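Inspection log for the structure reproduced underneath, given as C-alpha cells.
Complex shown without one protein chain; remaining protein chains in place.
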Amino acid sequence: MLAAVGPPAARRPDPQRYAMAKQQQTVLERQYSRLGLLLIAPTVLVFCAVIAYPLVSAIYLSLFKIFTPTLEGTWVGLDNYRTLLVKGEFWTSLRANLIWTVGTLTLQIIFGVGMALVLHQNIWFRSLARSLILFPYFISTVVAVLVWKWLFNDLYGILNHLMISAGLIDWPIDYLGTMPNAMISVILVGAWKYFPFVVIAVLARLQSIPDQLYEAARIDGAGPIARFFDVTLPQLREVLVVIIMLRAIWDFKEFDLIFLLTGGGPVTSTQTLPLVVYKEAFALNQMGMAAAYAVIMMLIMLVFMILYMRRTQREDT
Amino acid sequence: MLRKIAFNLFAWSIVLMVAFPLFWMLVTSVKPQFELFRRPPTILPETWTFEHYWKLLSDTNFLGYFWNSVILSTTTTIVVVAIATVGAYSLVRFRYKGRESLAFLVLFTYLLPSVVLILPLYLMLVQLGLSNTITSLVIAYTTFALPYALWLLRSFMAGIPEDLESAALVDGASRLGAFWDIILPQLLPGIISTALFTFILSWNEYLYALVLVNSDDARPLTTGVMNMLISSFNIEWSLLMAASVMMSVPLIIVFAFLQSYLTRGFGAGGVKG
C-alpha cells in the first residue's frame, strides 16, 4: 500500500529535525531484532558448520594432492585444475553429463506437460491416476533402480520378452552394458522417475488458469488446438521456465540413479561429473583431484543457479 | 460419449504403463523363485507366496537397516524442522541486518550439489571420529534437508497474514507468545508437509550413506539393500523386490493418508529431486 505514492519533496526538514530522523532504533525495535537474530542463530550455526565451512574447504582441498586412505596431502596449487582440463576424461564426462541432462530433461518436460494435460481432464478415478503417476517420484532411487534392473534383465526381464513377442527384436537386448543403449536406458529411467515433478507443477498451474480465458477464446471462435496454443501455453510459460531451470540443476547433479544403474559404464560412457568426483575420491583415492572436479562442476552449475535465484528474487519482491 | 470412453482408455493405458514397473515389483515379490524363470512369464503369480518377505526379515539384516533408517530419518526430520521453523519465522517476520542475504544463501545451498560438500564433510566427520555412525549421517543430511525445509517453511510462513500476529501483539502477547499461540497452529499443515518431505528425502538418500557409513550397525536401507544385490552370488530378484516393497512402506502410508500435504508442499516451493 505504501509503495504507491512517493514523497513529494516540497520542504526540506531543518537540520535539527534531520538529526533526529537519524536517531537510533527504539528499545523495542532493538529487542525484536535481537530476538530475530536469536531465532536464526541455530540455522546460521548449522549453515556455517556443515555448509559454508565444507564449501570453502572443498575449494581449499582442490589445491592439494591428497591420498584418501591416509589423508596426507601436499600443496600443488592449481596443478589439479591444469591436469583436469587437459585430461580427456573431464571433457568426455562433461559431454556425457550434458547428453544425460538435455535428454532426460526434454523427455521429462514433454511427458510431464502431456500427462498434466491428460490429468487435467475429467478422467475416471482421477485422484488414483494422479497417485500412480506421482509414485515414481517419491520412491527411493535405490528401489527404482532395482525394479528397472529387473525389468532390463537380459534373460528373464519382462521388457526383452515383450519386445521379442511383439516381433520388435530377435535377440534379447543388453540394455545397460552397451552403448548407446546404456545412455538411452539411463535417460529413460531418469525421465520416468522425475517427470511427475513436472506433472504436478504444471497441473497446479493449469488449475489456476481462469475459465473466463477459455470462454473468451471460445467466443472469439478458437478451436481446441487454437485454445491450447493461444491460452494454455502462454499461461504455462512462466512455470515452465522455472521448472526447466530447477530440473536442469537437479538433473545435472544427479548421482544415485546413474551410479546405481550403470556405475558410469560401459567403461566411462555414462560417467557424468558427479560420478567422476566419487571415483577420484573413493576409487582412485585422489581426494584433491576429486575436489577440483567438484569445484569445476559447481562453477558450471553456478550459471543456472544464479539465473534461477535471480528469477526467484524478482518474484519475491 | 464414445470419445470420452476412448480418451479414458487412452489416459489410463498411459497411467498403467507408468505404474507398470511398480506393479511388476509387487508381483515379483510374491512369486515363488521358480516362477520367475517361466517362459512366457506369468503376469499374475500362479502361486502366491510370502516366503521372500519371511526370508528378508529372518535371514537378512533388513530389519536392522530398516530400524537404522527409521532412527536416522526421524532424527533428521525433528532436528531440521525444529531449526527451520524458528529460522523461517525469523527470516519472514523480523528485520535485521543481513536478513536478505541469508535468505539468498538458503536458496543457494538448496541448489548446491552434494558431491561438492561430501569430500570435506567426509574429512570432517572422520576427524571428529564420527564415521560409521548414524550421527554422522544426521549431520550430513542436514546439509540438504535444512535449506530445503527452510525454503519450504519460509513460503508457508509468508502465507500467514501478518495481521494475525499484529492482533496477538495488541492483545497482549509477546513475540514468542504470538508465535506459540497464533503462528504455530496456523503453520501446522506447512510443518507437517515439510516434515513429510524431509523424512522422504532422508529415507531415500544414498550418496552420503554410501560414503560415510561402512558398517551394518549404522547402515540405512538404501545402501543396505544395494549391498544385498552386490554381495549375493546368485541374485534373488524376488527377495530384492520384496525388500523394495518393504522399503516403500512408509511412502505408501504417506500416500494413502497424507497425500494432500505432499501436494501442498509442491505448491509451496517446488520439490528437491
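Order as written gives the chain letters A and B; numbering starts at 1 within each chain.
Note that in this section a residue touches a chain if its C-beta (ideal position, glycine included) is under 8 Å from a C-beta of that chain, and two chains touch if they have at least 3 such contacts.
Here, contacts and distances are computed from a predicted model.
Chemist: Identify the UniProt protein name of the omitted chain, choosing among "ABC transporter ATP-binding protein", "Multisubunit sodium/proton antiporter MrpA subunit", "Fe-S-cluster-containing hydrogenase subunit" or "Phosphoribosylformylglycinamidine synthase subunit PurQ".
Modeler: So, among "ABC transporter ATP-binding protein", "Multisubunit sodium/proton antiporter MrpA subunit", "Fe-S-cluster-containing hydrogenase subunit" or "Phosphoribosylformylglycinamidine synthase subunit PurQ", the name matching the hidden chain's UniProt entry is "ABC transporter ATP-binding protein".
Chemist: Looking at B:8, B:60 or B:186, which makes contact with the chain not pictured?
Modeler: Residue touching the absent chain, from the options given: B:186.
Chemist: Kindly note down the residues of subunit A that lie in touch with the hidden chain.
Modeler: Considering the whole complex, subunit A reaches the absent chain at 1-8, 10, 13, 17, 20-23, 25-29.
Chemist: Where does subunit B touch the missing chain, residue by residue?
Modeler: 161, 163-164, 166-174, 177, 181-182, 185-186
Just so we're on the same page, only the chains that are shown with their structure count from here on.
Chemist: Centroid of subunit A to centroid of subunit B, CA atoms only: how many Å?
Modeler: 16
Chemist: Under the touch definition given earlier, write down the residues of subunit A that touch subunit B in their complex.
Modeler: 32-33, 35-37, 39-40, 42-44, 46-47, 50-51, 53-55, 57-58, 61, 71, 115, 118-119, 121, 123-124, 129, 131-144, 146-148, 150-151, 153, 155-156, 158, 161, 165, 192, 194, 197, 200-201, 204, 242, 246-247, 249-256, 259-260, 273-274, 277-278, 281-282, 287, 290-291, 294-295, 297-298, 301, 305, 308-309, 312-313
Chemist: Can you list the residues on subunit B that touch subunit A in the complex?
Modeler: Touch list, subunit B to subunit A: 7-8, 10-12, 14-16, 18-19, 21-22, 24-25, 28, 36-37, 39-41, 83-84, 86-87, 89-91, 93-96, 99, 102, 104-105, 107-109, 111-124, 126, 139-140, 142-143, 146-147, 150, 175-176, 200, 203-204, 206-207, 211, 221-222, 225-226, 229, 237, 240-241, 243-244, 247-248, 251, 254-255, 259, 262-263, 266-267, 270-273.
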